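Heads up, this is only part of the complex; the chains shown haven't been moved.
Chain lettering (A, B and C) follows the sequence in which the chains are written, and residue indices restart at 1 in each chain.
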Amino acid sequence: GSSGPSSSASSGKPSGTVIVLAAASLKGAFDKIGKDFELAHPGTTVKFSYGGSSSLATSIKQGVSADVFASANTANMDTVSGDKMTEGTPKIFVRNKLEIVTEAGNPHHIKSVSDLAEPSIKVAVCAPAVPCGAYSSQVFKKAGVTVKPVSEETSVTGVVTKVSLGEADAGVVYVTDVKAGGSKVGGVPIPAKDNVVADYPIARLTDAPNKAGASSFVSYVLSAKGQQVLASYGFMPAASH
Amino acid sequence: MRSSRQPVNLVVLCLAAITALFFIFPLTGLIFRTPWSSMGSVITSKTSTDALRLSLIASLSTTALALCFGFPLAWLLARGRFPGKTLLRGLCTLPMVLPPVVGGIALLLAYGRRGLIGEPLNHAFGISLPFSLPGVIVAEAFVAMPFFVITLESGLRSMNTKLEDAARSLGASRWTVFRRVTLPLIWPSLAAGGVLTWSRALGEFGATITFAGNLPGVTQTAPLAIYVSQSSNMLPEAIGLSLVLVLVSLTVMIVTRDRSST
Amino acid sequence: MTGPAGLAADLQLRLDRLSLDAALTVRPGQVAALLGPNGAGKSTVLRALAGLLPLAGGRIVLDGTVLDDPAARTRIPPDKRPVALMFQDYLLFPHLTALENVAFGLRSRGMPKALARARAATAMDRVGLAGLTEARPGALSGGQQQRVAMARALVTEPRLLLLDEPLAALDVSTKTEIRRHLRQLLRSSNSANVLVTHDLLDAVALADQMVVIEDGGIMQSGTPAEVTARPRSRYVADLVGVNLLRGTVAGRAIRLDDGGELLTQGGGPSAGAALAVVPPAAVAVGRKAPERPRPNAWAGQISAVDLMGDRVRVRLDGTPAVIADVSPAAVDELRLDEGGELWAQVAPGDVTVYAP
């Protein structure tokens, strides 16, 4: 047994434990939303299992029993819903966009995406195979620059870590990551014409042991209160696009 | 007896010092970067204490499992004579080569709810390993136990088996021989194997998160908590918790070593 | 119990350089001394009896219980045999103190710790190691280690006691004492005892039965008196310290296989192959040839001169080759240089002849 007491009906008052598989980049916001949700629905407990979206998708396809899946990209969600393992169509609950991350104080005076093409600038990006990498490629393409990165990180935090420790001079990450990086890093916005928008989908899982809890949690995330918390972590509300 | 010669010469000393420094500098780096002011809250936060507790439980269970199950395998590899021994040894060491995340996937394929063994297990007994502490232990055992097996096998191979004959001839049963002769004689390997397995299990991340998930209080061990902190851009917390992990393991190692060896 | 008490063994097995085939019977309270050249298979016999080497054929029966019988697929494991083996290379447990080593067998057979330690302490005292109970084997001298090994075997009071060269590393004083102690113990113990040794004194002092093994087979056995009186091989002759000559009886003489002839007093076999023994003290040597030709006198070259304490042993290469004992005083007088020539002479009365 893994998910604790659960209510059998698919409707009614949520109770018991809700297990949420969520992309690690959502941790700050989701921890807060979880607490709020528990307050709003006494008797419920929300447990988060954070990880890379693709690992989480793999786990789900291997039959891990959980209630909700919140992915950082649509591709991973699609592989899950493609296997009919989500209840209905996943909903986009939040969006994100890219930004250039630099060392605190921007010592290399990077002003635009085209500066990243400078051979003297060490750039870390996400690998094209992971979502933020795919988005970065699109940005470079739109801006018409060829960037030779020193590293293709497998996660956004990899890029942030490299930049914040001064290993790389700049990188391309989500706005939320720059915000979370605080004073150790600086951000250089990418103009809307070059930027891309990342969709974060959420869905209740077909095999969810706690269907009622799962549904309420998804609704709560999509509710104004949930969206407000997400916004405070730098995400763009789903509705605002 | 051996005091007759200076035990270590200068070249050896220099190389050893370089190696030691190579290990020590990064740790020093971590210590410098530790947010000492917030360490208190890092250590006492429920997430951290839960994670440390789980880490200790899981890694110690793994070590215990390695003793119960890895020891017989090491014995078989060291002393058994059967065709395909080299292949078996190779197979049992592969979890070390497999990137841990792939290891986790392999575990899901075998012991997951839809897995080769997991599915019948689930049907028959309702046992489901993922998202449970036993799942964490299985993941850690898969990754860490080979270290025990290989180290112990080497110890068993280099011991003087004539002493076991002597013990048998004095009326000691197999079990007594094992307990009173074999064990003390292979003690260095056993201790080394135990330390390696325990450490590897304590630091295990990839297989655990993939196979057992990352549920605080249930399957979130310290490395997972550290990962989550780090991947949600909370590096100082990650470093703080790492340091706690390091201190715990250092303490355990020094205490057990001081009590067990001369 | 389905047979007589004591040991009845018939051992057949093969190692790289040895094919062993030997039978051995030892009654309770008796001692069989196993002697033989290096590599003859003595230690192998003991290991097989203790169950540490599997037999290829034959069987081992102790007090009527079959310990080993490959034909019947019976095989009692070493720890279930009421046997103790003192190894030639001791095999002390390096991680245990001397006392713990000695107590090991008792503890293994379930004796309470305090009692086992007390018995072990007594056993160590008996071999003169009272003060060394807490020493590790690695910090003991060779002779001290050997005594620990002996105490470790003796203290278990087995039904079959196997001692592999137990006195080889002891100093003379201790050797005499421990030999005496062993003698009493072996007699009073009612166990069957097998003792490997290279020292005739040990065999004579301790054994009821001497068994000479050569090249994996039993060359000769009997009481010490029988064996020493009628050696059947070069090894036994060397052990006893006599000249052994092989030949064929020809009337009152014996025609030697390697040439030459010896006149005897008779009394041996009347015809056929025979062995003749001549004690080295009975070989008189001199620098000059006897004045007129005499029987049992021949010349030879000195090939070796060995000091043997109170006498000097001279080895003469002649037809036949013999050893002769001379007094130290005679050494200078005879100018005993290797390579020099000497005449040897033996009185027919000193030649003992018997069938091989």
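Going forward, a contact is a pair of C-beta atoms (placed from the backbone, for glycine too) under 8 Å apart; a residue touches a chain by one contact, two chains touch by 3 or more.
The model shown is predicted, which means the values in this text are computed figures rather than measured ones.
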Formula of the whole complex, where the shown chains each stand for all their copies: A x1, B x2, C x2
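By our rule, only the chains that are shown with their structure count from here on.
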Chain at the geometric heart of the assembly (C-alpha centres): B
Rounded Å distance between subunit B and subunit C, as computed from the means of their C-alpha atoms: 56
Centre-to-centre distance between subunit B and subunit A (centres being mean Cα positions), rounded to whole Å: 33
Per-residue multi-chain contacts in subunit B, two or more chains: none
For the subunit A and subunit B complex, residues of the former touching the latter: 1-3, 19, 21, 24-28, 47-51, 55, 58-59, 62-66, 155-157, 160-161, 164, 177, 180-182, 184
Complex interface listing, subunit C residues touching subunit B: 50-52, 77-79, 83-85, 87, 91, 93-95, 104-105, 107-109, 138-139, 152-153, 156
List of subunit B residues in touch with subunit C within their complex: 1, 162-163, 165-174, 176-177, 180-181, 184-185
